[in-house]
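Data block below; observations after.
Missing here is one protein chain; the remaining ones are kept as they sit in the complex.
Labels A, B and C are assigned to the chains in the order they are written; within every chain, residues are numbered from 1.
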Amino acid sequence: MKKFKGLAMLGYNNIGWIEKEVPEVGPNDALCRPLAISPCTSDVHTVWEGALGDRHNLILGHEASAEIVEVGSHVKDFKIGDKVIVPAITPDWQAVESQMGYSQHSGGMLNGWKFSNAKDGVFGEYFHVNEADGNLAHLPKEIDFCDAVMLSDMVPTGLHGANLAEVEYGDTVVVIGIGPVGLMAVAGCALRGAGRIFAVGSRKRCQEVSRFYGATDVINYKDGDIVKQILDATGNKYVDKVILAGGDVDTFNEAVKLVRRGGIVSNINYLGTGEFIKIPRVEWGLGMGHICVIGGLMPGGRKNMEYLSRLLVHGRLDVSPLLTHRFSKFEDAEQALVMMKDKSEDLIKPIVVL
Amino acid sequence: MKKFKGLAMLGYNNIGWIEKEVPEVGPNDALCRPLAISPCTSDVHTVWEGALGDRHNLILGHEASAEIVEVGSHVKDFKIGDKVIVPAITPDWQAVESQMGYSQHSGGMLNGWKFSNAKDGVFGEYFHVNEADGNLAHLPKEIDFCDAVMLSDMVPTGLHGANLAEVEYGDTVVVIGIGPVGLMAVAGCALRGAGRIFAVGSRKRCQEVSRFYGATDVINYKDGDIVKQILDATGNKYVDKVILAGGDVDTFNEAVKLVRRGGIVSNINYLGTGEFIKIPRVEWGLGMGHICVIGGLMPGGRKNMEYLSRLLVHGRLDVSPLLTHRFSKFEDAEQALVMMKDKSEDLIKPIVVL
Amino acid sequence: MKKFKGLAMLGYNNIGWIEKEVPEVGPNDALCRPLAISPCTSDVHTVWEGALGDRHNLILGHEASAEIVEVGSHVKDFKIGDKVIVPAITPDWQAVESQMGYSQHSGGMLNGWKFSNAKDGVFGEYFHVNEADGNLAHLPKEIDFCDAVMLSDMVPTGLHGANLAEVEYGDTVVVIGIGPVGLMAVAGCALRGAGRIFAVGSRKRCQEVSRFYGATDVINYKDGDIVKQILDATGNKYVDKVILAGGDVDTFNEAVKLVRRGGIVSNINYLGTGEFIKIPRVEWGLGMGHICVIGGLMPGGRKNMEYLSRLLVHGRLDVSPLLTHRFSKFEDAEQALVMMKDKSEDLIKPIVVL
Partner (left out) sequence: MKKFKGLAMLGYNNIGWIEKEVPEVGPNDALCRPLAISPCTSDVHTVWEGALGDRHNLILGHEASAEIVEVGSHVKDFKIGDKVIVPAITPDWQAVESQMGYSQHSGGMLNGWKFSNAKDGVFGEYFHVNEADGNLAHLPKEIDFCDAVMLSDMVPTGLHGANLAEVEYGDTVVVIGIGPVGLMAVAGCALRGAGRIFAVGSRKRCQEVSRFYGATDVINYKDGDIVKQILDATGNKYVDKVILAGGDVDTFNEAVKLVRRGGIVSNINYLGTGEFIKIPRVEWGLGMGHICVIGGLMPGGRKNMEYLSRLLVHGRLDVSPLLTHRFSKFEDAEQALVMMKDKSEDLIKPIVVL
């Protein structure tokens, strides 16, 4: 059996390189070789916070562009050598949840998330893709294969935040947290026609890039209560929508205090600790204020990749400002991952070209 | 100036009869004389829990059918002598919030609620209606004027719960709380094509009537954890939607534990105490489970009254099982209100015919 | 190779019994044996109107309940001997169209329709089901296997009409055409909370059954212009929605003339002839009346079958009045099909128990 190398979570707090057997390719599946990869804050949660529990020898990573090296007997639309966009979420498309529009949760809560969760991730010489026809998209020739890596998770997650928030023409929106996902949420709001966009974050680089993506106002939570800062700026008018791309269970308290009746609080942030999300009763209208609170994992799959890639092809969205650090050897994946953990002042995303 | 009599909150914990001057009728307004009235649990909250703060000499009541005794110069569709349905919520229709579809909150949170809140209510010999053309509906001859009182609040509030829950064909729904509003939520689910409907409540009469309105399973919270009882009944399958027509800020914890990814928790229950609504983080998918939590005051206004009244006209909804106790003198309003506070085993709603 | 017998379209205008080889079962597929079957007006279109072109030796039928006799290696949720509900539409779930919510059109216009179209239908001793996990549903023990046949096409098509029409509480709806699909559209409107329902048709039996399903007014097009009849009945008020389950391209003219601004004309009727659907310009508001015109094939797949079956399990919908004629031998399928073509006064649907 052929072997391959990958960067894995060996155990809690512990990463390293391991060798595994190349996985078998079922009739609907594909085997891929990454072209470029990028670590995600989720990988950091997995290894150093034990977000998924104590995993052993699990190859990390769910952001990659790739080339196909093998396809199953029933795969119709892809062949060996095709270059592809790979979504972080690769659902089971026959599942009842998928038929209901929640493919992310095909087979159970968050179960559309396979890479570096239910099976080995993309930080290997090879990786396996379930239901290739439904989960891969052809890489358009107009898109750089490094930019394409941002289509795996950053772009769809950020834009899903704006979709859940149902941003409309002229809406005033607050995006809390402006790491790469939050920045894509800002871009997503501008792309849905928001008017004023408040970006809440403290790192200089991220603040600057948030303006590039359409933020009109930058709020630093280190300067005091963000609710007060924002309501001061609006003349005490509530905002239409709040997107949470950072913070924790307590941040919902601030979000609800900012949003108008009929507004939406949309969460795309992984909530690692705390027993309860905190919705303030009075500002939630004593239960009657029509403030919708919702959160969700990005939708994966081919359709989403095809449509989002058109934003890059047609110049609506430029992801290059996200790629602040580049590496050119597979072995650098380890350093890139540590860098994502340490989050220097000038980091947004590191990328590793293979 | 002409005077009239009404049943008022004299102060905290204190009700009684007072005399007031007949209010002036502006160009868009109407003056009405009630035909039948019914006290609501909200009136109980107002007087005995101080839900609106310490009000003095505020005439109570927001559920009535009525006859018009005066109309403003700009009112086009109503004239003296017309019999009308009166919604509990009478919004300002020019307000920006109304233009956005949230007329309940015209001018501010819950501000579409005028009767027995921003002005005197309907438990008087006369009451004032703002924007009559937009807020009254002609009483169809097919509807009894006592039944019509249930269109003021019980029917629209209960059905709004089912609307917020976006109940679809075959959905499994849980309705927590089966007082009159919860019963109308059960009816609302059946009327939107729900499959299985769990009704959660302990009073016998309400349990029986819930079956009349379409409940397939009755759950008594006195028999143990309702989450366990319901998941046992479904074979551990989550339900599609939960409607809260009772309970408190902690009940959201149970609701979220019952609902599937992509499901909805819809609240139509006044939440009088507690700092935070409690959404359990893990069952809410760590922020990513696509479980929508929303709550809202019923929509008022003419359109809603006209459409809901057709359910009675065409025999889709029979409200008569709600009217468990009848009084025939205006003076009985006081006893009816106290009865609503004391909630005997066999009470659903008392009604006072004038 | 094992052979089996089936009732086929031999060619245009010509049906008969043929023998074929039992189809191969791919990894995701299943082979079924029908328990009961029913002919559909679409089969009549196929054979006697050449709706699909001149087909040869195509086994007919797409309405059946069945028992599984073989499953593919990757099928997880079904095994030999399971009794199942079989939707007329069995999409490819990985297709981009399915991911967009239009699985009916997976792979192209109407391509989710496989039985008696892209492959042999269910009027055989065996039939093949693609993507069994995604396309079959377990038959609940509470549902009679004859009633279950109505879940293949009649129930989902009729209710899809009400869904496309976005029927809401109290809506006034017109259903044009009250064959079995139209009757299920009537039921679908009542199940979504419609108020007044006009059923338009001429056959006595269908008129009676339409009242059973919730019609409040029956209109016979033989009594004169239906637009006039209905507007007379409403006092010249437009209706909210019109569902077309009969008629032809000209019937849209009448539908648009009946519907209010912001209303919907929803079509579930196969349109066999005519170059253009006719939307009257003036009544369509000179292009600006917000009258939505839409039509669509029923959604197939497992989720839809599971949810719709709950309407039968919980007594919300009784399909037995549809089953007016019963046969008890496979060979009677031919007579049942001819009966469907000839449509006697008292026919709604014939069923053949195997």
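One rule holds for everything that comes next: contacts are C-beta pairs under 8 Å (C-beta built on N, C-alpha and C of every residue); 3 or more make two chains touch, one makes a residue touch a chain.
Since the structure is predicted, the reported quantities are computational estimates derived from the model, not experimental observations.
Novice: Sort through A:A8, A:I59, A:L159 or A:L337 and give me the one touching the missing partner chain.
Specialist: Counting the whole complex, the residue in contact with the absent chain is A:L159.
Novice: Taking the full complex into account, find the residue in C:V22, C:V69 or C:L110 that is in contact with the omitted chain.
Specialist: C:L110
Novice: Among C:G16, C:G224 or C:G274, which one is in touch with the chain left out?
Specialist: C:G274
Novice: Of the residues A:W17, A:W48, A:Y221 or A:Y307, which one touches the chain left out of the display?
Specialist: A:Y307
Novice: On chain C, where is the contact patch with the chain that was removed from view?
Specialist: These residues of chain C touch the chain that is not shown: 97, 100-102, 104-105, 109-110, 244, 249, 252-253, 261-262, 267-281, 284-297.
Novice: Suppose we count only contacts with the excluded chain; which residues of chain B make the list?
Specialist: 26-28, 74, 93-96, 98-101, 103, 131, 133-135, 301-304, 306
Novice: Would you write out the residues of chain A that touch the absent chain, in ascending order?
Specialist: Chain A touches the missing chain through residues 159, 163, 168-172, 188, 190-197, 216, 306-311, 313-314, 316.
Convention: only the chains that are shown with their structure count from here on.
Novice: Counting only residues that touch at least 2 other chains, which ones in chain B make the list?
Specialist: If we look for residues of chain B contacting two or more partner chains, we find none.
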